[in-house]
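Note that one protein chain is taken out, while the other chains of the complex remain in position.
Moving on to chain A:
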Amino acid sequence: MIKSQRAPALLLAGMAFCLGAQAAELAGMVKTSSGQAVIERGSERLPASIGSQVFVDDKLRTGSDGAVGVTLRDNTLLSAGPNSLIVVDKFAFDSSTLAGRMSVGVRKGTLSVATGKIAKQSPESVDFHTPTSVLGVRGTEFVVEVSGGRDE
């Protein structure tokens, strides 16, 4: 009797572990990639290849010959140029209600942005930031450059 109850408990524990490991929300997908481009996820460094998924808290890092383009789930388009470090600090999006929020940081290098559905629905829920500034947007395309920024 005790034995038969243990299996479901273990199963639940296992499920909780899996859920915990996948808790970071899917933010988008890599659509273009050239040269050296990696996704840093915790202590992992993964190649940022076309089709790679991008999660909240991921960092996109490019080398001197690298560039990477990502489409977020709300149709926001991002691209990082060479020698860049971009962080997806927050992203949440409900494709039924179009409600969501996002916050993307440019630590160094260049980021090009074409905002998507969240910015259209609730521009106050969207920000881009650099080490010294915060950018608010209204249905917008722009580039941000940070030189002399930090490396992490």
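Here is the rule we go by: contacts are C-beta pairs under 8 Å (C-beta built on N, C-alpha and C of every residue); 3 or more make two chains touch, one makes a residue touch a chain; residues count from 1.
In the analysis below, contacts and distances are computed from a predicted model.
Not every chain of the complex appears here, and the one that does not is recorded in UniProt as "Outer membrane protein OmpA-like peptidoglycan-associated protein", selected from "Transcription factor zinc-finger domain-containing protein", "Carbon-monoxide dehydrogenase large subunit", "Carbohydrate ABC transporter permease" or "Outer membrane protein OmpA-like peptidoglycan-associated protein". By the touch criterion stated above, the residues of chain A touching the omitted chain are 29-34, 50-51, 67-71, 75, 77-82, 95-96, 110-112, 114, 130-150.
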